[in-house]
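Missing here is one protein chain; the remaining ones are kept as they sit in the complex.
What follows is chain A.
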């Protein structure tokens, strides 16, 4: 189905324009972050006089972005580690072991996929308060783990169900216990899926604002995305500085996207083409 000549360009030109429309807001923000306040007020679109990270550095230094970044890194790392551990354990059990109630329990996990955080927010807040985990890193890690575990289990189960039973059998004959198989076979063989799910979960946790707003109430425990929402009021009269802060928060995600684009798209499409 290769269309030639004219027809090809009729579709290529709008697609090119759309690509520009997709990328331009980011390029614009980058340009604004390089400008001085005066330059921006005079002309929104002019190219920055010179390449400078002054606004980015100022935004970093004059607000709590450093502390917020630390909180985000800590909570994201903790959540991803817990998600991968629990998700791969359950995924292995659901895909390779037979036990009573397996299908039913798997259905419970998948059913939880349909409960968005917004729906359980109020009781979640109360329960977290009762166990004294509000406004703590552990509380937020638990919240993220609860939120993204069903998805993680779903992906790990479908990945592990493609591992042939012979491999598991062979390890058993060699004297591995069931848990030994998890450690010696499932974890190493699951690496591509763990990488993909891990990166996706890292993005989810890093990008979240609703759960973080709810759980983390003191300024010192804010995560980076919540910090960015606060920048808006702080720098409302200095757009270039605001753009610098936004860029700081976006940079890690942009870097991850550049390196792991394939893992990300593989992960989000994994549930779509089955069956």
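Quick note on the criterion: a contact is a pair of C-beta atoms (placed from the backbone, for glycine too) under 8 Å apart; a residue touches a chain by one contact, two chains touch by 3 or more; residues count from 1.
The rule is simple: contacts and distances are computed from a predicted model.
Trainee: I notice the complex is incomplete. Of the names "Phosphate import ATP-binding protein PstB", "Rubredoxin", "Sugar ABC transporter permease" or "YcjO_1 protein", which is the UniProt protein name for the chain that's not shown?
Mentor: "Sugar ABC transporter permease"
Trainee: Can you say which of A:55, A:71 or A:157 touches the chain missing from this structure?
Mentor: Touches the omitted chain: A:157.
Trainee: Using the document's definition of touch, tell me which of A:57, A:77, A:170 or A:268 contacts the absent chain.
Mentor: From the options A:57, A:77, A:170 or A:268, the contact with the absent chain belongs to A:268.
Trainee: For chain A, which positions touch the chain that isn't shown here?
Mentor: Chain A touches the chain not shown through residues 1-3, 8, 11-12, 15, 18-19, 21-23, 25-26, 28-29, 32, 44-45, 86-87, 89-90, 92-95, 97, 99, 102-103, 105-127, 142-143, 145-147, 149-150, 153-154, 157-158, 161, 177-179, 182, 203, 206-210, 213-214, 225-226, 228-229, 231-232, 239, 242-243, 246, 249-250, 253, 256-257, 261, 264-265, 268-269, 271-275.
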